[in-house]
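With one protein chain removed, the remaining protein chains of the complex are shown where they sit.
Showing chain A:
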């Protein structure tokens, strides 16, 4: 039991909690108002410390004051972005409709390319730094965060999967053209 108590003390000391260091407790909703007796215009430092510990945003009901509709829209966009699956649209030139793939499922380029080739019944070929997918009728490209269309395979997989917003499999002369540059 002694041990437990010691552990407890230690735990408290290293306890992770929301709020700036120096703030004693997590403020509850009703504690957000300051008791008038504690307010003192003169002692700046002390007051600074106390007042700097913000009520954690998620705990303050109705703050910041925005309508539910707007909050939900922002939240929906955020959760969409953070969602467990990283689904991106894949279009192929000439195909009647687009598909979606979950990039989180794949660990490397070969895996992704194999899946794409399966999905669209095409042969993309092998990537080479010098020539891209030269020789193949298809070239996989993706749109990155800046809105530019990039060739799949140039950057490390992790960098690619986090910056890829959508995929497009180029076909025909456009695709071959890359190899001629």
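Everything that follows uses one rule, which is that a residue touches a chain if its C-beta (ideal position, glycine included) is under 8 Å from a C-beta of that chain, and two chains touch if they have at least 3 such contacts; residues count from 1.
Just so we're on the same page, contacts and distances are computed from a predicted model.
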UniProt lists the protein of the undisplayed chain, choosing from "Gap junction protein", "T-complex protein 1 subunit zeta", "F-box domain-containing protein" or "Fructose-bisphosphate aldolase", as "F-box domain-containing protein"
Write the list of chain A residues that the hidden chain touches. 29-30, 32-36, 39, 41, 44, 48, 51-52, 54-55, 57-58, 60-75, 77-78, 143, 146-148, 168
